[in-house]
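Missing here: one protein chain of the complex. Every other protein chain is in place.
Note that the chains are named A, B and C in the order they appear, and that numbering of residues resets to 1 at the start of each chain.
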Amino acid sequence: MEFEISDRMKTVLKMIDDFMIKEIVPLEPEFLNREFKEMLPVLEEKRNMVKQMELWAPNHPKEYGGMGLGLMEHALVSEALGYSPLGHYIFGCQAPDAGNVELLYHYGTEDQKAQYLAPLVEGKIRSCFAMTEPEVAGSNPIMLQATAEKDGDDYVINGHKWFASSAEGAAFAIAMLVTDTGPNANPYLKASMIIVPTDTPGFNLVRNIPVMGHRGSDYASHGEILFQNCRVPRTNLLGPEGHGFIMAQERLGPGRIHHCMRWLGVCRRSMELMINFALERVIAPGNKTLSTRQIIQLWAAECEADVLAARLMTLHAAWKAEKLGQKEARYDISFLKFFVANVMQKVVDRAMQVHGGIGVSDYSILSFFYRQERAARVYDGTDEIHKFAASRRVFEKYKGRKTLW
Amino acid sequence: MEFEISDRMKTVLKMIDDFMIKEIVPLEPEFLNREFKEMLPVLEEKRNMVKQMELWAPNHPKEYGGMGLGLMEHALVSEALGYSPLGHYIFGCQAPDAGNVELLYHYGTEDQKAQYLAPLVEGKIRSCFAMTEPEVAGSNPIMLQATAEKDGDDYVINGHKWFASSAEGAAFAIAMLVTDTGPNANPYLKASMIIVPTDTPGFNLVRNIPVMGHRGSDYASHGEILFQNCRVPRTNLLGPEGHGFIMAQERLGPGRIHHCMRWLGVCRRSMELMINFALERVIAPGNKTLSTRQIIQLWAAECEADVLAARLMTLHAAWKAEKLGQKEARYDISFLKFFVANVMQKVVDRAMQVHGGIGVSDYSILSFFYRQERAARVYDGTDEIHKFAASRRVFEKYKGRKTLW
Amino acid sequence: MEFEISDRMKTVLKMIDDFMIKEIVPLEPEFLNREFKEMLPVLEEKRNMVKQMELWAPNHPKEYGGMGLGLMEHALVSEALGYSPLGHYIFGCQAPDAGNVELLYHYGTEDQKAQYLAPLVEGKIRSCFAMTEPEVAGSNPIMLQATAEKDGDDYVINGHKWFASSAEGAAFAIAMLVTDTGPNANPYLKASMIIVPTDTPGFNLVRNIPVMGHRGSDYASHGEILFQNCRVPRTNLLGPEGHGFIMAQERLGPGRIHHCMRWLGVCRRSMELMINFALERVIAPGNKTLSTRQIIQLWAAECEADVLAARLMTLHAAWKAEKLGQKEARYDISFLKFFVANVMQKVVDRAMQVHGGIGVSDYSILSFFYRQERAARVYDGTDEIHKFAASRRVFEKYKGRKTLW
Partner (left out) sequence: MEFEISDRMKTVLKMIDDFMIKEIVPLEPEFLNREFKEMLPVLEEKRNMVKQMELWAPNHPKEYGGMGLGLMEHALVSEALGYSPLGHYIFGCQAPDAGNVELLYHYGTEDQKAQYLAPLVEGKIRSCFAMTEPEVAGSNPIMLQATAEKDGDDYVINGHKWFASSAEGAAFAIAMLVTDTGPNANPYLKASMIIVPTDTPGFNLVRNIPVMGHRGSDYASHGEILFQNCRVPRTNLLGPEGHGFIMAQERLGPGRIHHCMRWLGVCRRSMELMINFALERVIAPGNKTLSTRQIIQLWAAECEADVLAARLMTLHAAWKAEKLGQKEARYDISFLKFFVANVMQKVVDRAMQVHGGIGVSDYSILSFFYRQERAARVYDGTDEIHKFAASRRVFEKYKGRKTLW
């Protein structure tokens, strides 16, 4: 075993870290108090700086202008970027575009790559992913109802999607649609992914779903989409017909690892805020600071232990996925999805508590993390769904050897 | 022992309950998506309905137009009203006015009562309470810095306050100010409460503090106030000079009990939402609903047990305060402040988790509770401050009898 | 609502409390280091003192020599006795005899009462209850296999039972046996309770089950029983044939309340030990004691809050059972069974942790509580079984009122 990372990655991480502090964190007060769309110009400026530093799109293929980092390397980058809510966007590796890039890279035709992948990696356009539907539980994909029916050379799409993150301002959606509507369709092979440009007639962005008190805008939004006889050419099919769920599983694997590392970035930031607030906040005459309270010390140790554990689990899963493939790492990813999300929630909650009234105000990024990252225990599979999935491996692993009783 | 409540209270609670469902809950979607100040007309309408039902200001003295309920009776009412974030406001018993009414009733001169108390109970004006200061930790009141210095017949006030809830639109503030600025001042007897009309020159509402993503407006806001040579007559002193902290302790006692019962109303609503969502949400073909999942059943039982426990603790403290006085019940209130706040946070969190994506959206009141009620573990004393306070009684109670070891 | 208890009960509790400290606690070191059966003479002595104080058998009918206390009154007594593991035995209200007394009192014929009930209440004999079987899960009584088949005027009993507490030295067992062995037997009406004197041929006490490191002896043991063609007269049937499960439910209800109160006695003792150890244990030069550590203070407050909550829940359920009947209180009892057992485990665990090495040694009663009371989350229904049962009421209670979503 060897836990050391390469010198190259140390340099990359140091550069990112410095950039976060110097260029990105100062944007946060504005980010917390204005609409995202109003910030687009200054964000564009920062993106150009990143490109000039040659740190753009760290996880994306070199041939399309990214850095081409491996899964574990980008895991480390994702942690560094998670330090601020603006990190991933400014470095061109934000969800849901990152996942869409992977899908297009692995399954796209040459035409699809030229039209959608290249400008997406370059940051010229954005995209969204339309899967969840209001009428059916998101936890069970086989219940999806939106359809794409073949009609000549086209698909005609009808259905209702929501929680399509970043739909506002996106150039295209990748939509999960039932293409085999027959009564005997194999429920796991009935859906396909189809590229739908958002200016296609019949693609209606009904509204942004208000989430945690905000409708949001542009990239920072979650769209509700109504497909009404929305017609796209059959060449917009992405990957094999009927392989939608299979591709989704593959897409989500690395994405979950990177989410977890982003959450660890949130943890790091929260720890930093907790410690430094405790060191500065005077709570009694004689410059006695909050850091002298034993309970803060215990929390610091408990949180850091959890973060260390969560971090090692995530890196281990990244290593496994890289070495043995996504399939082999699938259960590891289930374990870490719920484990890390809960560590993050606990760490953010405790850091808030240390901050008292300031913690719940928008003067602290903690209140943003508290609101925004609660969804981590829900999206990409709830804690409970992942626990059930993971339990299968636990049963397989320990089954069969009976010692006493 | 006897846990039964009176028939009269049963009737009152039933009336409130019906009114909540019929008149108040339907206002919530608007409440969740608009500024509070835009809702003032419709809220005024509902307030008039409450007055006509003779349920107005349940906790306030009869002679000023309230119902004159006792501490425990109003505890039950507070639970019923906590069902919706709009309940207390519409029934005229909202914080911080409720606490200010108590202060004015017990300490106010006849003139003060006529000028401030009467219209406050009637709902014609609103008020705020200005105590916490940005520069010093709220957990330690003896560090307060804002002063009121005597100058002829006046006090001249200078200082900085924040988290003065509902300052925007308030007619007056009750401010906690250092009146004994001498170097040998007894730290616990140096501050006084002074009534400051908000239109007094030198009373500056600098801004509303943004909290959990919103600056808020009118009643639903938290003000930052700068007193600059703000001059009020010495007759505005409320209660004895130097008794500010003593009066604050007395004011906070019943308020904490009513907060706890309001939180239990939040719990009840959250339980109701959890259960009914689980009963309706289909998660698998064949109309198999979420309620068939064992984990939901376990959560339901665990949450309800916690809520039952929290409720009995709160009613027990109310009984004790009513029977033996605030002082005797002081530690009970410390215990329940942190206990109930944590039960609420857990129940809301689990109800959200059951709701999946909907839970974090503003289509559910749960996401409002999640954001807004996090502060319950901070205001009126953090969990930790109350635990330390309460521990004193635990040590006293068990001290002295040594059995083994 | 009224939480005050009667003056009479205050006097009774004070007497018990004094007796515990003066006469019972001093026996504990011996109890912790010797076999129970060796202590029988000294225990008999103490029992006689209790009888002379007229505090014997507080929960049992006056006509048979008990004090005839009501459910809630005895709940308070049970808490006071739970202070020491020897309390209930010395006061003549120990399980499983207490439950058997209730069964005999409500269902016994005059002959059965004369022969079994009278000497049992008097403390002249002991009894056991034989229900659980090694081959089938205790959580599901309908799977029970031991049978009592009618043969002339007799029942002929065959089967295997274990965890029959206190079987060693018992004069008789009340056994739960399948009397309707037909293929169409209603599973809930197929079993009956039958009195089996332990000297009946075919009643074989195979061994004492070793539990937590000890086989135990006499009252402090858990027997494994093999019935082999064990023949008892049909007049030994207790209650109506086929009503075994119904009677068991009724028997267990009050028993669970008294168990919970006993556990609260364990909590009280543990708190007392925790606090006094913390006050005396010097951890740094200058007589700085453990009680100055903030973490101990926080634990003290958290534990006491949990204990208060658990206590109110238990008293509330006792009140409900007394006022509205066992059936009405059934769900309340499910809630409190798991709630209180977990509070006890947490309190004992924390008190141990405060004691360091001494806590895990047998110089402290805590290590006994830790081992012995772990079973509280298992017997009389596991936590999980009770949560599932309780969840039914939660669903009923909240069902039907849908507000938002």
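Here is the rule we use: a contact is a pair of C-beta atoms (placed from the backbone, for glycine too) under 8 Å apart; a residue touches a chain by one contact, two chains touch by 3 or more.
All values reported here derive from a predicted model rather than from experimental measurement.
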Touch with the omitted chain, as defined above, among C:Lys113, C:His214 or C:Lys399: C:His214
Listed residues A:Ser192, A:Ser221 or A:Ser364, member touching the removed chain: A:Ser364
Residue in contact with the excluded chain [from A:Met49, A:Ala114 or A:Leu279]: A:Leu279
Residue of A:Thr11, A:Asn33, A:Gln228 or A:Ser391 touching the missing chain in the full complex: A:Ser391
Chain not shown, touching residues in chain B: 293-295, 298
Where the unshown chain meets chain C, residue by residue: 32-33, 132, 136-140, 142-143, 162-163, 209-214, 281-285, 290, 293, 295, 352-353, 356-357, 359-363, 367-368, 370-371, 374-375, 377-379, 382-384
Chain not shown, touching residues in chain A: 1-5, 21, 25, 28-29, 72, 269, 271-277, 279-280, 291, 294, 297-298, 300-305, 308-310, 312-313, 315-316, 319-320, 323, 332, 334-336, 338-339, 355, 358, 363-365, 384, 386-388, 390-391, 393-395, 397-405
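The definition used in the following text is that only the chains that are shown with their structure count from here on.
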Relative to chain B, chain with the most remote C-alpha centre: C
Chain centre separation in whole Å, for chain C relative to chain A (CA means): 52
Residue numbers of chain C (touch at least two other chains): 294, 298
